[in-house]
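All protein chains but one are shown at their positions in the complex.
Up next is subunit A:
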Amino acid sequence: MSTICGLPLEVILHILDFAQWKDLLRLTSTCKFFRSVVQETSALQYIIELGIYGLTDCRNGPELPYSNRLKHLQDFQSHWRTATFARTLEVSLPGTWDGWTYELQKGVFARSLLNQSDPVPGGSSEMVLVNLRTAKHWRCELDLEVQDFSIDPDQNLAVLFQWMGMEPDTAETRIHLRRLDNLEPHPLAEQVIVTYDLGWQDPPLGWTIHSIQIAGDLVGVLFDPRSPDEVDKIVVWNWRTGQAIAELPATRIVGLDSFFLLSERVMVVPDKRQGSIHVFLLMGAETRPVHWKCFVLPSLTADRRMDRIISRSDPAASAIPPSSFSRHSREKENALHPRPTYQVSGDARLLCFVINIFRLDAHIAGHSVHLYTPMDTFMPSPEGDWNPDHGVKYVPWKDWGPTMTRFVMEPALARNPFVTFIHGHRCVMASTELEAEDGHFNLSHYIHVYDFNQNAIRRDLLRNSKVDDIHREPSTLSKESFFGTMDVVTSLPYRSCRMRLDVPFEALMMDGENVIALTQQRGQTGPLDVLYIHQIGPIE
């Protein structure tokens, strides 16, 4: 038997370079030798720290010593913990009162103006892109009208769904795959325009698009037909080949409200009618998605309904393995992509379901709550604890809800936030509060940051450090106000903080290093959209 401790230290450090962060932690409990090697090597401590926060280092440029990186990462996290901004940048964009769609991914904000009052299927439109690090923006003319779109700066990808008009001739959708930096055709797409027949009968009444998801090579979208005779469907393509690899129509068993692609293999579909969350496994082009599990929510009494379950999780595109993706971003130098220092690893995301419950007999607005759970909840184990022959596995609420989720009430007077209010294991919400000051009442605007990183919470509780902001006590949704059948108790720990903002804002977004407040203002020549980019410090 050869023993590892006899090897030169240099070789041992080579081995540890390859170790996963959890394995490094476990090694500190094996013997004094490994404990001191791991604890006294700042490169290894840095890997552990990144792992705890679920991040990947995407830094480019001059190599910093690991001790500096470690310090930077810890400072960065403590700034998030208190919502402390290093600086605020302001960007004014020409706006519209008509409506527009937007996307925020990894330091790039993108917006397209809609011109639906005068629909011209072959028309043109404009897209605005903002680099949030520098607050520089670009305006690009597009040779098509965009109904909705999504972007992935890591793959330099923009996925544009063409506006087919209010009453399209056919139920055919058209997807344009472009480079994000100049909106030219994407070089890696075999078909620059992918067309797909949604299969709806008769000239359809058009459709809306929800939840565009990019996960590595996959793009998925939920189509919601205006015609009541047709059913919603989710379609997933491989954007590189243009092939549809899955189509999932709504059925009596599975209703579709929104969905996530958690990875290139796992799709999560909440369903308000059944009051449950379905998990599908994508098996490839030939086979239908396998309905693997169904996580059941607490049941409702007959006089109550859920009128929506909106699901949120970002960054949607991080299913690419970290190695290929850091290599990719190193190759690609463009002014648009700020290449954030840290990016969320593929498995470190939080899922949020916004659930609204109302009573049929009382004509009042329902109660809205947010259900949070880490994506691990829905991921199959690497060994694969599933078998297509066994059918759907139903997971009753008591087996997952109480310990693996947390219901959080929306803060007082919460405004409807942007879709991207969640990033990694954090989410951000806005509230307005009436506060008395010198005998006057003022409206104060707050942002609330919730953090569900269980690794960091566990560690801080263990060290008894910085725990004032951690909520461990279970929260209870009363039987009367919510589900009617029972009090619902959930206990997943989380931390929260809030920060007052002096400027009023209409919407809120976030990514890994920014919280963005958006206001619409009246400019001299027309409407202006003003983005206040609050950058979480420390800035390098």
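A few notes on this one:
Going forward, a contact is a pair of C-beta atoms (placed from the backbone, for glycine too) under 8 Å apart; a residue touches a chain by one contact, two chains touch by 3 or more; residues count from 1.
The criterion applied here is as follows: contacts and distances are computed from a predicted model.
Looking at the choices "E3 ubiquitin ligase complex SCF subunit", "Trafficking protein particle complex subunit", "SKP1-like protein" or "Dynactin subunit 5", the name in the UniProt record of the chain not drawn here is "E3 ubiquitin ligase complex SCF subunit".
For the chain missing from the display, the contacting residue among A:Arg139, A:Arg226 or A:Arg458 is A:Arg458, taking the whole complex into account. For subunit A, the list of residues touching the undisplayed chain reads 1-5, 7-8, 11, 14-20, 22-23, 25-35, 47, 56, 321-324, 326, 455, 458-459, 462.
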